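One protein chain omitted, others in place.
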Amino acid sequence: MPTNYDTISKAHYRLRVGTLPLILLGLGLLIFAISLLDAHWRAQTLQAGTGAALVAELGLTDLALFTEARYTRHLSQADRHSAFQDHPLALDHFPSGSLVPPPERLRQP
Amino acid sequence: MIRLEAVNKIFNQGRPNEFCAVRDVTLDLYAEHATVLRGPSGSGKTTLLAMIGCLSRPTSGRIFLAEKNLSGLPERFMTEVRRKTFGFIFQRFNLIQGLNVLENVLLPAYPLAPDHAELQQRGMNLLEQFDMATKAHAKVEWLSGGEAQRAAICRALLNDPQILIADEPTANLDTHLAQEFMRNIGKLKAAGRTILLTSHDPMVAEADCVDRVITMRDGQIQEDRYVA
Partner (left out) sequence: MKHFLRRQRYLIDFTVASLARRMGKNLGLLGVYTLIVFLLASVMLFTQSLRHEASLLLVNAPEVVVQRMLAGRHELIPEDYLQRIGKVRGVAAMYGRLWGYFYDPVVQANYTLMVPREHAPVSGEVKVGHAIARTRGLGLGDFLSFRSAQGQSFAFRVSEILSSDSELVSADLLLVSEDDFRTFFGIEPGLYTDIALEVRNPKEVRKVAEKLTVLLPDTRPILREEILRTYDALFAWRQGIVFVLLAGSLLAFVIFAWDKASGLSAEEKREIGILKAIGWDTGDVIQMKFWEGALVSLGAFLLGYLAAYGHIFFFDAALFAPVLKGWAVLYPKFHPAPFIDGLQVATLFFFTVFPYTVATVVPIWRAATTDPDAVMR
């Protein structure tokens, strides 16, 4: 028979088990949205900086990402055959050679 | 209240292992009665119970609930009826492992999405009624047989169903707990519910609250006896 509501103690009620994951997900989505905005905002305010000025001044043509082998340092200026120097006995053998393909132009006959 | 007309249930129809579980059963069940389906295993009582409770459909024949034809309903409406009208207590209780008692009891109401506080209150009230309030947050694996039985009853009663169906409810209980269970059934019947049980336990058929005992064998009704 139904008991008096007052006698049910509040200690029986706990947070719903699905609440925490939902809150975490919501938070995650919010931060994700913020990251998209951050990227957008930073992209607008970014200037190429001194790098672009140097490029103009010196007439540079390549990024200095791989500096160990000459054929990967100036990718766009590489010799036709240097790009294929991946023979084990080749003198300048560097890992970047296997990561970097020769420019499109050189692969055409 | 529940009427069955020439109901048949055949499993694996058309295949070599075809098996007829219920054969041409016609039956009328009345409201606020406690009916027991007796019979050895394989007699079709569980299958019949499943069909009455909208858990499966008859291969042929019709089932009426308060003059409404159930057997032609699409699955969605069957579930609706099942949810609102029937409460189930299974032989092995069938509580969801890993969840606690309160969560198990509240499960039937999830698809109906009532207000959460109100639902919790309802669940707790039921548990109080059956002396399970202190175990509300215990995992169901740790319950004794009797406690699990009571939790199963609470779950069956959550949506306030008119008809309570129990399949072999005392099979996993000792005499003392079986008697207690039948007492609870008596109380529920007195409160206005219709009860339908299957059992091959004579103690169930001979309990005070039972109004009618239907004996089945080989999918057909052998005997239909009213006990006052």
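Letters A and B name the chains as they come in the text, with residue numbers starting at 1 for each one.
Please note the rule applied: a residue touches a chain if its C-beta (ideal position, glycine included) is under 8 Å from a C-beta of that chain, and two chains touch if they have at least 3 such contacts.
Predicted model only: the values in this text are computed from it and were never measured.
Trainee: On chain B, what residues meet the omitted chain?
Mentor: 46-47, 49-50, 55-57, 75-76, 79-80, 82-83, 88, 90-91, 94, 96-99, 103, 107-108, 110-113, 116, 155, 159, 167
Trainee: Which parts of chain A are in contact with the chain that was left out?
Mentor: 16-18, 20-22, 24-25, 28-29, 31-32, 35-36, 38-40, 42-43, 46, 48-70, 73-77, 79-81, 94-96, 99-101, 103-105
The rule is short, and it goes like this: only the chains that are shown with their structure count from here on.
Trainee: Just how far, in Å, is the C-alpha centre of chain B from the one of chain A?
Mentor: 60
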